[in-house]
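One protein chain is absent from this view; the other protein chains keep their places.
This part shows chain A:
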Amino acid sequence: MAAAGWAGVRAATSVDGMTTAPPTHLAAALRRPGYLITAWPWRALAYLVTTTPVAGVLAVGLLVIVAPLTASFRSLQWGGPPPSTPLVVFLVVAGSAVVGLAPVVGVAVAALERWRLGLVDDRPVPAPVWRGVAARWSTAAGWREAGYTVWLATVVPAAYWLVLLLVALDVMLVVSPIAAGTADDVIVAWATVDTPRQATPYAVVGVLLVPVLWYGLGLLAAAQAAVARRLLGRTGDETALREVSRSRTRLASAYENERRRIERDVHDGAQPRLTSLSLQLGLARLDVPEDSPAARPLAVAHEQARGLMVLLRQIVQGIRPQSLAELGLAGAVGELAGESTVPVTVHADLDGPLPELTETTAYFVVSEALSNVARHADASRAQVRLTRERSTLVVEISDDGHGGADPGRGTGLAGLADRVAAANGRLLLASPAGGPTLVRVELPCRP
């Protein structure tokens, strides 16, 4: 079953396939042909150059503490004298200050870096909401920014030195003929040249390497920007997202309760009164002679009242299925199965009450899935299983049809997935071409 390839059904369709729009950030621009002749390499350079002062200041600040620490550690390792008390105090205080203040320093660094990210990335970078100083130490966002600051003070300078070395080497290659013309025994990379003629091949290699370096700078900037976006671009904690999802479910639940209330009001109040009215009109007709002038309008009124009863029943049925209200989920699904044009077997293993929203969602899932089976699947039989697995209601609808159900083709599956998601559940679909099709829906049993 698993081999059939589960696919989570999503309502939204991806737009990643579009390639004609201009790139919105450096990493995307790097993948396009003609990158070197666009403005992007220059933007990358601007980003790298402006990084230097920021990373430089941070690196020096860190060095002030790390250097004496390393020195005293070395000294101890070689059996030297123990570090002086003032140095130990300094190291402890400064070390704690770095760890303790990193989340606070991170705020300023993060703000600056977010702004600077605009040099190579046109997409907005959502900043976390400021929740006070204390939150700097208690939220993941605060520590991510601190981590970014440390990264900027350590890894970035090291990488920049390496790149700077490569650039210097290339410059040396390019200028070697000029240098060889004015001085003797010029050292170019790994060889010694004497005349400009000897130096020419090195210069050619150097010139050919320029576009490679030009690309390399872009890659470096893109990598740095990607790290910055990842660490600085999150709006906050996952709890916020969970809260949104929970609030959506609460809203859906509130709607469900409201529908139930309306259905009950109509069923208990309006419908019996209308039936009573139709009954009275029916009785009145018995007493009015056929040839009386009142007979015709009375017959019309009676007819209209009866039509209204049918209409009202259909309206109530649309608000909340009556079978669900009266029979519960298993019984209502049985009624659905009985009305299906394809023979359907139902296995229900449920005990105890289900949350309102879960019950209704499950009912609509079965209703929609069975009507899909009847309309599209060309199936000879179908099966519905309702089981409770701990705190989850599992609904499975399978058929022996030709498969190939596609949520994107308006079979109602996308709408169904939305409905299931609003109930805090998920919908899984396995429908390989040639069949069979299995729709599995998992819904929470506890509100």
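Annotations for the structure displayed:
Everything below uses one rule, namely that a contact is a pair of C-beta atoms (placed from the backbone, for glycine too) under 8 Å apart; a residue touches a chain by one contact, two chains touch by 3 or more; residues count from 1.
As a working rule, contacts and distances are computed from a predicted model.
Only one of "ABC transporter permease", "Superfamily II DNA or RNA helicase, SNF2 family", "Succinate dehydrogenase/fumarate reductase iron-sulfur subunit" or "DNA-binding response regulator" fits the UniProt record of the hidden chain, and that name is "DNA-binding response regulator".
Contact with the omitted chain, checked across A:Thr50, A:Thr70, A:Gln280 or A:Thr387, is made by A:Gln280. Residue A:Ser323 is the one among A:Ser323, A:Thr361 or A:Asn424 that touches the chain missing from this view.
Where chain A meets the missing chain, the touching residues are 264, 267-269, 271-273, 275-276, 278-283, 285-286, 302, 305-306, 309-310, 313, 316-317, 322-323, 325-328, 331, 334-335, 338-343, 345.
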